[in-house]
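Here we show just some of the chains, and they stay where they sit in the whole.
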Amino acid sequence: MTSAHDPDRRRDIAHVGPIELRTPVLEESRDFFVNVMGLREVHRDDTSVYLHTWDDYQSWTVRLVRWGTAGVGRTYLRAASPEGMRRLAAGLRHTVVSDVYRLGDVVLFQDPDGHEFGLYWDVEWYTADDTDRPALKNQAAAYPGRGANLRRLDHVNYLTADVPGTAAFLGEVLGARCTEQIVKDDGSPQAVWYNLGNKTYDLVYTEDWTGSRGRLHHIAFATDTREEILRAADVCLDAGVHIETGPHKHAIQQTFFLYVWEPGGNRIELCNAGARLILAPDWRTISWTREERAKGQAWGLKTIDTFHTHGTPVVPPAGS
Amino acid sequence: MTSAHDPDRRRDIAHVGPIELRTPVLEESRDFFVNVMGLREVHRDDTSVYLHTWDDYQSWTVRLVRWGTAGVGRTYLRAASPEGMRRLAAGLRHTVVSDVYRLGDVVLFQDPDGHEFGLYWDVEWYTADDTDRPALKNQAAAYPGRGANLRRLDHVNYLTADVPGTAAFLGEVLGARCTEQIVKDDGSPQAVWYNLGNKTYDLVYTEDWTGSRGRLHHIAFATDTREEILRAADVCLDAGVHIETGPHKHAIQQTFFLYVWEPGGNRIELCNAGARLILAPDWRTISWTREERAKGQAWGLKTIDTFHTHGTPVVPPAGS
């Protein structure tokens, strides 16, 4: 991963999202996202509820799916162009479906760990109605003024049994670029952060300590400011939401963060990068060693234990 | 007003509020305060609705009263002690009533301009219920996470036909202290800011350009941060609320402000003083001249014309 990227390699994926999140308590999860996080319910069917964040130009941002366990379903990736979609599909073992709500043809494929992805180009843009029409026409929907006011999906952090293999897939097949990584004492990667455009990262993979496959560490939503994350902590406290850790600032990527657990058990991050962007086309992957990480987060907070023991679906640790 | 305060003079008034606000469109005003400003409806009767801000230890903060015109009704002032209430009452022409919602005996009096005040000591404290119980027991109610999230009543700015006379009443009868003032070229005060405790001001009087009596310039609510005022501007914009001026910072008192008009026509300020307090017991009144005010607000914003022409109730300018 640390080898130089080819800066002339085309970036054929525009961004991450929408995404499917599985929950055994659909309505409780829906209420969390709507009342506490500030999303809007825009559609529902027999097994799921579709939610929208106010700054998403697309019709929906998250599909909550009733499921036996918590976890992540499909992650959709928008191609950067129709030709980009064809180029990527040519390198992937895939099937095509066309039954996804408000998306066109979707190229389905899996990462080496078994997480399912859907690549698409055609998408219906969000149309506000009288109750959420924004005053400024360069904005998808009115600012909700409710709870944490999540702005948009920011990134997904997956657990994987094979970090090096997944990283190779991200770089060589998907054309993503590794901006930062954690390396073990033997030099192999333990966690990798990949970006698709100027955001500092979009797709993250962390080694699954249980050896399971297809699990989720967390999905993250951007707030507009750090102050909104401080405020979200108050809102979560009053709403009885489990705050796992934060607010604090990660050393890695410098993200200002808050981690909470939604009622279904999935870890949700609220994150804000300030004005930080990766503008260098030849950005050099930053590697963090165990010794460096022992200093804790940016301002010294020790990483909380559950950060290394909780993923969804919940599984017993390997060997237990 | 500029003469030295007697620092040993007792401060027998603790704070301003609750307050009555008159509106010809009761339900529209109620919806503005609840949905856009973040207050909570806690009681209603035939002619009025009682609202609470989340950081008010008292049962209610604002009573909206159905009325023929916009304007201010009674301003209640909490005495600093029962003895303080007796001391003040002894110097006031007053009557006593005991029919005010959740207050005990109220000493009614008028300022020289005819605005009505009610001095009280006994008050019922706010009791949160299951829908707004705060997680921290040193807080009156849960942070609403709705709209502008107004924290508490901050100050009232009255219009008066006689600034010097009203100022003398504030200082000599009520024992308030003048922290800042605008002086005319002849040295007489055109507007005066008085405080009761460590806040920089609680009661403000501005010369009424129409010569009318008993009118209101604005009532102001504190938000917790400046960021919340920036956010409130977005919320007001999307909600179609008339933004009169701001956000910006006053030179006088350095208040970060936003002025909007509620549906009944009353001017409402959202204000934040940062960490500014008046701690000096012998604070010297700051006087601003016409020349100094010509520089505009702190960062140069020119004072908007309607600031000098709009008050409630609306009356034609003198001489017209």
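When the chains are written out, they are named A and B in that same order, and each has its own residue count from 1.
The criterion applied here is as follows: a residue touches a chain if its C-beta (ideal position, glycine included) is under 8 Å from a C-beta of that chain, and two chains touch if they have at least 3 such contacts.
Since the structure is predicted, the reported quantities are computational estimates derived from the model, not experimental observations.
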item: Overall number of sequence copies in the complex as this file defines it, 2 displayed; value: 4
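Everything below uses one rule, namely that only the chains that are shown with their structure count from here on.
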item: Averaged-CA centre spacing for the pair chain B and chain A, given as whole angstrom; value: 45
item: Chain A-touching residues of chain B, taken from the complex the two chains share; value: 36, 133-136, 142-143, 145-148, 225, 227-228, 231, 234-235, 237-238, 240
